[in-house]
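Only one protein chain is missing; all other protein chains are in place.
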Amino acid sequence: MLERLTQFHGKRGWLIFGVLSLAVTVLIPVLNGLPKSFPLSVPDSMIPLMGKFLCFGMAAIAMDLIWGYTGILSLGHSLFFALGGYAMGMYLMRSIAGEGVYRSNLPDFMVFLDWKVLPWYWHGFQSFWFAMAMVVVVPGLLAFVFGWFAFRSRIKGVYLSIVTQALTYAAMLLFFQNATGFGGNNGLTDFKRLLGYSLQAHATKRALYIATAIALVATYLIARFVVTSKLGRVLRAVRDAELKTRFCGYESTRYKTFVWTLSAVLCALAGALYVPQVGIINPSEMQPSNSIELAIWAAVGGRGTLIGPLIGALFLNGAKSFLTAAFPSAWLYVLGGIFVLVTLFLPRGILGLGAFRRLRRAAASPAEATLSPVVGSAPAPSEAAVPAVAVTAAAGGEVPAP
Amino acid sequence: MDKRTRGLARRALSTGLLLLGASASIVACEKEEAKPAAPAAPAPAATAPAAPAAAPAAPADDKGPIKVGILHSLSGTMAISETSLKDVALMTIEEINDAGGILGRKLEPVVVDPASNWPLFAEKARDLIQNQKVAVTFGCWTSVSRKSVLPVFEELNGLLFYPVQYEGEESSWNVFYTGAAPNQQAIPAVEYLMSKKGGGAKRWVLLGTDYVYPRTTNKILRYFLHSKGVADEDIMEKYTPFGHSDYQTIVADVKKFAAGKRTAVVSTINGDSNVPFYKELGNQGIKATDIPVVAFSVGEEELRGVDTKPLVGQLAAWNYFQSIDNPVNKAFIDKWMAYVKKNNLPGGDKRVTNDPMEATYIGIHMWAQAVAQAHTTNVDAVRQAVGYQHFKGPSGFDITMDAENHHLHKPVYIGEVKADGQFRVVWKTDGPIKAQAWSPFIPDDKGKIANWLYPWACGNCTEAKYK
Partner (left out) sequence: MLSAAPAVRRRRSSSPGWPGLLGATALAAFLLTFVGGSGGAGRLARADALEDAVKGLASSSGETIIQNITQLSKLGDPRGIAALQALTDDRLRAGADGKAWIFDSKTRELVDPLTGAPASASAKPAREVETDNDIRRAAEPVLAELQLGSPDAAVRLGAAQELGKSGSAEAGALLHRAFEREKDKGVREALAVAVARVDVQSPDANLRLSAVQLVTKLGNDQMVGEIQRLLAVGPDGKPAEADERVREEAKYALKAIESRRRLITGFGSVIHGLSLASVLLFAALGLAITFGLLGVINMAHGEMLMLGAYSTYAVQTFFQQHAPGAFKFYLFAAIPVAFIVTFGIGVLLERVIIRHLYNRPLETLLATWGISLLLIQTVRLIFGAQNVAVANPDWLAGGVELVRGLVLPYNRIGVVAFVIAVSIGVWVLLYRTRLGLNVRAMTQNRNMAACVGIHTRRLDAWMFGLGSGIAGLGGVALSQLGNVGPELGQSYIIDSFMVVVLGGVGRLAGAIVSALGLGIVNKILEPAAGAVLGKILVLGFIILFIQRRPQGLFAIKGRTEA
């Protein structure tokens, strides 16, 4: 086991990892707990904000698993994020039965719809552990079924992206309907307590933040475990040359389905932690543009590095929060501009810059370091399922000369 | 582009991004620096502990400008409606400042863009109250946005003025509702359509966008219609999602439903969908004299972006129309057009005033009056002073804020669309009517009281808090 752990990073990598995770999990909450007059103290309002960002970071790592390492661009991952969020939201709604505006056992939105009984799919959510199980099971099952059929039919590349986009769009339309029973456009909101602790109390928020930080660290470790294993190598092989991998005897469908389901479950967990910190879950979390933003976080940070998408998520969300306050009319320009410029000039993201070479090397596992840095920027031939493009295989990261 | 240039471009871009990120974090941290918290004014004994912990309210520093938060979407789907509210809020603040400000201090607006994103609304609200230390916030449009910021305002003891007509079923300690509750808009409209003058409708189509406001309003209306003897088979209820643009089938269904009995349509369709709906009515040859349609979300602003030919004669119910003829309204409109001209707002002289804008205007003035009266911006003190405030509204009446349920008393106007995009008033109440936060027609609401005064001190209860 220990032997396996050393495969994750080199020594320097472990050091950096340790420092960062301690900073995130321990240092920040401690700084927040200090009296406000302390110069380095973290203000209270930052805690739920950073918790939100860390959830996005988890989702970005999940995205990297399938895009950076397996070459599947999914434009529907926000669906899994939202489903996890809804499962948590349903638990939170059930836990305040009788305390809503209408003082009824049913959630408020069911009362104003004139429903008299709880629908069958709401049963069981009064138990926290059941809800947690649903956070994992429902998105996981959906991802498994969809992925299995999609990969079996050899749908890939842009087709798969479009189909995943259609999937999340259809789900969003379904959830927007009040008749579906998930609160419609209002979503689930008005949460009061989690496991008995008031969600308004700062101590709860801090605890949620710590839980998110731990979950993030765990997600990172799990992802690292997967990519440094033999499975990870097969994934990279599938990304670079699926046909050849299949001919070598590897059943690519199975590998893809596995990593797809894993990534969906991680996303769902991120969603479940997101909801109590934000206080509302609503179908617009499922919209296709959220998925596209998820992909951009990964692209900006640097795909195929796990750390990169995390950085991308934190950076871009921080910029968005800042810009919507400072430049309300211009922030879309900045965001759109970043999209375009990063795709054009930084195909390997921020981490692809020369300046970060050391960090990348440190982050790479000892085994990886010996490989040439294939950080999936150019798609492998098998990725372009479009018949029109005769592919000049551009392995490696250079943009083909115009 | 050759390799060299590309490399240079790449480096330039990355440096730019890093600088942006660095400056963003520095500025963000600077903004986040907690000012030394001032001790809160001792809350009066009758203050309802609706908020679990009354966090320290606005700073007690009496110098310097008073910060006023403006929480309206400037991008995304709601930008269409909410941008005007931001503009009129800024105009009102400028008006108050030009008259000397309040308590000798100027008002400083703090505008943020929650981008039609509900979690972002909550985040921005928290930012405004905790970091920007605003004394009051004017904002929100959709019920979702209000519901997502409500816990924040209640937790941090902030003050929100909400200017849009809504479905009622709410009364919060921290919110003042300057928009209409259903009994100030929907019920009078239906009564008008039932009357001979309104067409004597016997069948009803309740058509709405699928979210809480139409759902709740239609529920109230259904119970109301039952109480007037209308059977369920004479009521058709249909919902379409936001942004729905193809009404061919629905209008055909309405035509079928209307064959044979006088029918009226009550439309709570919101936003963009109104245009294709009215166009389709025109396409299928339905005139206002055949099947009158009364809308609750179509005002002057929505008509601005629309070819009004198919809408002439259709109805809308509001508490204010730009076409109301009285000196206060004229002054209001003149001020607004001057402001538009001075600041070169897009749309120029085609800009209009509408009900939520008037509600924003009244709300800001009432708050300013309350602050002047209470001699402080402290939320608890101002809250007590806002109740019973009077203001001569552009709607032509003396408008009061009900201290009990935190809603405005508002008059009701019913207007017909004219070809120029304005409304002709065809019916109005004699004076302002009190809002009923809890509709007496819904069985679940029986006995519910919203009364924040002693001894009730609650927004949603059936018996007094203090005996």
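Some notes on this structure:
First chain written, first letter: the chains are A and B, and each begins at residue 1.
Heads up, the rule we're going with is that contacts are C-beta pairs under 8 Å (C-beta built on N, C-alpha and C of every residue); 3 or more make two chains touch, one makes a residue touch a chain.
Remember, predicted model here, so these are calculated numbers, not experimental data.
Checked against the hidden chain, the listed residues B:K261, B:H390 or B:K446 yield one contact partner: B:K261. The missing chain lies against subunit B, touching residues 74-75, 77, 79-80, 83-84, 196-199, 210, 240-241, 243-246, 248-250, 252-253, 255-256, 259-261, 272, 275-276, 279, 282-285, 288-290, 292, 301, 304-307, 309, 312-313, 315, 346-347, 416, 418-419, 424, 426. Take subunit A: the residues that touch the chain left off the picture are 73, 75, 149-150, 152-155, 157-159, 161-163, 165-167, 169-170, 173-174, 176-177, 243, 288-289, 292, 295-296, 299, 329-330, 332-333, 335-340, 343-344, 347, 377-379, 381-392, 394, 399-400, 402.
Going forward, only the chains that are shown with their structure count from here on.
Our note on geometry: subunit A versus subunit B, Cα centroid distance of 35 Å, whole angstroms. Within the complex formed with subunit B, the subunit A residues making contact are 36-37, 41, 43-46, 48-49, 52, 101-102, 104, 109, 111-114, 173, 176-178, 184-187, 189-191, 198, 200-201, 278-280, 282, 284, 315, 318-319, 321-326, 328-329, 331-332, 334, 338, 341-342, 345-346, 350, 353, 355, 399, 401-402. On the side of subunit B, the complex with subunit A involves touching residues 1-3, 6, 9-11, 13-14, 17, 20-21, 24-25, 27-28, 32-34, 36-37, 52-53, 74-75, 111-115, 117-120, 122-124, 126-127, 130-131, 143-144, 147-148, 150-152, 155, 167, 169-170, 210-212, 215-216, 219, 239, 241-242, 444, 460.
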